[in-house]
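Missing here is one protein chain; the remaining ones are kept as they sit in the complex.
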Amino acid sequence: MSLRLSGAGLQHGNGVHALRGVDLHIAAGERVAIIGPSGAGKSSLLGIMASALRPTSGDLQLLEEDPWRLSSRARQRLRSRIGLIHQAPPLPPRQRVVTAVLAGRLGQWGLGRSMVNLLHPLDIPGARAVLAQLDLADRLFAQCQQLSGGQLQRVGIARALYQDPSLLLADEPVSAMDPVLADHTLRVLCRHAESRGVTLVASLHAVELALAHFPRIIGVRAGQIAFDRPAGEVDPELLDALYANEQLVSPPLPTASMELQIPRC
Amino acid sequence: MLTRDSRDPAALPRLLLTAVALALLWPGIQLAELDLGVLLAADSQSEMGRFVAAFWPPAHAPDFLRLLLDATLQTLAIATAGMALALVVAIPTGLLASRALSLSAASRGGRPGVLGQALRWPVRALLIFLRSVPEIVWALLFVRAVGLGPTAGVLAIAITYAGMLGKVYAEIFESVDRRPMHALLQAGAGRLSAFCYGILPNAAAELTSYTVYRWECAIRASVVMGFVGAGGLGQQIDLSLRMFAGDEVASMLLTFLLLVLLADGLSRVLRGRLA
């Protein structure tokens, strides 16, 4: 068992229920796609799985442990075995790609090694190999701010792959890529998960991609699980019900802005 | 292949930068005679300790307070009088240094003539000279020339701030839209009246705001200038420091803080009103 949620709910500080009564079992090595309209709670669900958000009710087991019952040191150890791919990878604009990728193993490295790596990248071949899988090896020494949105997303993926976690979570990992690239990138992710027996959970807004790459599909609507079936059993009716009345608003990509102010006198 | 593969192109520049920094740091430390240990040394510590311990309670004898009030008023007066004199110098020089008043520019689509440019440069050089020598150096020089006391402080502020104000005024004149003035000039108006009607209305807010801000800076400067004998609070602080009178230093530092805060607040209110 890789992941178990029972009766999990999440209530935000303003009283809004992002999730309620979610029961979910995901076995080790499974590949699962989460689909649903925007605002349905996909990101909250992934946040709970990544132990970024603490469920306000219910039980959570990640890799056989409840992160919120562990000491903070043990929780950090558990977190180093969980990789989260962010929709807009929070990478510092001036960090070099190589450093950003190698940062994936910070949870496994000691402080000394981490600090040395900051001054001089310690595993350039490793970073290059991961980036090569995503066709990005030539940008190894570029700064993150020089990359396009899609390239940045792939750097974020490369970091998670380099982390080599047992549980790989992805929040809209290909939203900024064109269809061909998105398809290719998902294939790389799935191949990685398959070859290493990694559990892969990805939220996607493109239903075709989810159906094409993932054996198991979970539909989320209004903070609850609407359906949970093998990809072959997902029919148009089910999808119509899932996406009923959805306003077509694409989620805004937050961009980090850098401004420099110099005070007078 | 592997060695080339694992080479970081930034490694050599980083190494060189570090080497250069270290190579500069060592003679720097020698030159500055840097020695953080003196702060921890026992004898200077006990001496400093006694001095700092005397800070509380701050001196508050009536005689001393009267002296303090006098010094504070003197500081304010030095700053204000210095600014007034600086304005007297800065306004004409600012006009001279600015391209905005150029007659030839009005008739040549904004480009001033060669002669006008040649005449403007000495004025600009003078302004640069006035403001580039720090005000406290001017103060020191004037103390030698006219004797100890506030006069030196007023003159020092007048000179330095004339340089600063003149430059900024010239820039402000040039930054506003010049077409109204060119129109007036072409209609036969005199230069000064064209300036008053064509440029001043647009520039007035910025001019006053900057002047008030500089006045605030002048107050800080006039405190510090007392250390070379140019009157005001600084001179009193210097005297008390020399006498190791911790309590007096404490109340004067408090007064100074109050003064700076007040000037800051007043300047903000004034700028808010006028801008």
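Chains here go by letter, A and B, matching the order in which they are written, and residues are numbered from 1 within each.
Everything that follows uses one rule, which is that a contact is a pair of C-beta atoms (placed from the backbone, for glycine too) under 8 Å apart; a residue touches a chain by one contact, two chains touch by 3 or more.
The rule is short, and it goes like this: contacts and distances are computed from a predicted model.
A.B. asks: According to its UniProt record, what is the protein name of the omitted chain, chosen from "Xanthine dehydrogenase family protein subunit M", "Monovalent cation/H(+) antiporter subunit G", "Bidirectional hydrogenase complex protein HoxU" or "Phosphonate ABC transporter, permease protein PhnE"?
C.D. replies: Record says "Phosphonate ABC transporter, permease protein PhnE".
A.B. asks: One chain isn't shown here. Among A:90, A:125, A:197 or A:215, which residue touches it?
C.D. replies: A:90
A.B. asks: Which residue from B:68, B:89 or B:154 sits in contact with the chain not drawn here?
C.D. replies: Selected residue, touching the omitted chain: B:154.
A.B. asks: Among the options A:63, A:118, A:142 or A:206, which residue touches the chain absent from this view?
C.D. replies: Of these options, the touching residue for the absent chain is A:118.
A.B. asks: What residues on chain B make contact with the chain left out of this view?
C.D. replies: 24, 27-29, 31-36, 38-39, 44, 47-48, 51, 73-74, 76-78, 80-81, 84, 128-129, 132-134, 136-137, 140-141, 144-146, 150-151, 154, 220, 223-224, 227-228, 234, 237-238, 241, 244, 253, 256-257, 260, 270, 273-274
A.B. asks: Which chain A residues would touch the chain omitted from the figure, given the whole complex?
C.D. replies: On the chain A side, contact with the omitted chain comes from 50-52, 76-84, 86, 89-95, 99, 103-104, 106-109, 111, 114-115, 118, 160, 163, 165, 256, 258, 260-263.
We take it that only the chains that are shown with their structure count from here on.
A.B. asks: Indicate the whole-number Å distance between the mean C-alpha point of chain A and the mean C-alpha point of chain B.
C.D. replies: Those two chain centres are 54 Å apart.
A.B. asks: Please give the residue numbers of chain B that touch chain A in the complex, ascending.
C.D. replies: 2, 5-11, 14, 213, 217
A.B. asks: Spell out the part of chain A that touches chain B in their complex, as residue ranges.
C.D. replies: 96, 98, 119-121, 124-125, 128, 141, 264-265
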